[in-house]
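Every protein chain but one is kept in place in this view of the complex.
Then we have chain A:
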Amino acid sequence: MNILIKQGRLMDASQSLDQVKDLYIADGNIVAIGEAPADFIADQTLDATGKWVLPGLVDLCARLREPGSEYKATLLSELRAAMAGGVTSLACPPDTDPVLDEPGLVEMLKHRAKSQALAHVYPLGAVTRQLQGQLLTEMYALTAAGCVGFSQADTAIVDTQVLWRAFEYAASFGYTLFMRAEDPYLAKNGVAHDGEVASRLGLKGIPSAAESIALQTMLRIAQATGVKLHIARVSTAESVELIRQAKQSGMALSADVSIQHLHLTDMDIGFFDSMVHLKPPVRTQRDRDALRAGLLDGTLDAICSDHTPVDDDAKALPFAESHAGASALELLLPLTLKWAAQAKLAPTQALTKITQTPANILGIAAGHLQVGASADVVIYDPEMEWRVDGRALTSQGKNTPFVNHAVTGKVTTTLTQGKLVFQQETLQSR
């Protein structure tokens, strides 16, 4: 199947590309940019005039809820959401039920994802069995089964000796650990940032120090063990500064921020809006500004969706009893570009935070439009203005704190491995 994407604005920082050109796809791969290869006859032509043609997005954290929580979402529903959001590669954390701590489970997930032929799914295996923080998983076997790294999801390893051993063991094989920093005791029962808003609303707070104390421990152990460490979903100004200092000292580590934390603050909780119940909690404007600055100066490397579909019943509860999480796959791109516009950053530079850089962190071949690459391509209408409506999301989780936020730009077409898997018009006419 040969596809020609005509006259789109091709944007790919990896090859300093930002030009209106044609893109040629054959047998699932990008075969040429600009000039048609010899003997190329298009079976299908997509007119991208006035639109952007981008590499498929790479998301460092998207929960698909399968296995175990199919009432919240299914692999199919969330991979369709990924397609609607232009996310063609995604890493899923191991907090499924059962936990991704056995090679057989990983193989099954990979197989089922592959059979859908939508987004590429890259599982992160559990660092410890059942995520209980006591026994290490078979990281070597899990990697052989398809894990690209390891994570504890939202569960901390309390025992610092186990943490040290996990870092040492992963370092032996060069595996990357994707760790969220949060001291479980300081965060216990917390549901919001510990500050003025939580105090006023009478919500149990999670102090910023819960993150920085755990982060300092991890940085120290990473330094001692030489593990490849990725700090997931940084939420505080203090953490940004700690990561900045660590990087300046020559330590090799990476970090990401969620799209929610890049745009929201604890003030958005308003009158107990459970849609803003997130993990980690959204923090103050000062923290949000520091996250934005950290992303701009390269302290933070990537933006993830932290996609966490939650069923309606689990959000229809008083704030503290509601389940944390937001559906975000479909908002990752427009909200990243909204941040870029606010930060006066060129879109191409902003796009690296959700394409090339996360691909490098995961160690996968994705996130660019180079000739020879898998044709994971997104066509994006930068002019389309819309307001976010949770009910209109493709994801089974209709929970988003961005309801009624105005955004500009929408994915119109997504291709995975040269196959047309999403077209907005098609979907609307169904």
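What we mean here is this: contacts are C-beta pairs under 8 Å (C-beta built on N, C-alpha and C of every residue); 3 or more make two chains touch, one makes a residue touch a chain; residues count from 1.
In this text, contacts and distances are computed from a predicted model.
Asker: From the names "Aspartate carbamoyltransferase", "PEP-utilising enzyme mobile domain-containing protein", "hydrogenase (acceptor)" or "Oxidoreductase", which one matches the UniProt record for the unseen chain?
Answerer: The chain we cannot see is recorded in UniProt as "Aspartate carbamoyltransferase".
Asker: Looking at A:G56, A:P103, A:P123 or A:G205, which residue reaches the missing chain?
Answerer: Final answer for the missing-chain contact: A:G205.
Asker: Identify the residue among A:M1, A:A144, A:V158 or A:A316 that touches the chain left out of the display.
Answerer: Spelled out, the listed residue whose C-beta touches the missing chain is A:A316.
Asker: For the chain not shown, which residue from A:G56, A:G146 or A:G195 touches it across the whole complex?
Answerer: Within the whole complex, the residue contacting the unshown chain is A:G195.
Asker: Contacts of chain A with the missing chain: which residues?
Answerer: Residues touching the hidden chain, for chain A, are 194-196, 198-205, 207, 271-272, 274, 313, 316-321.
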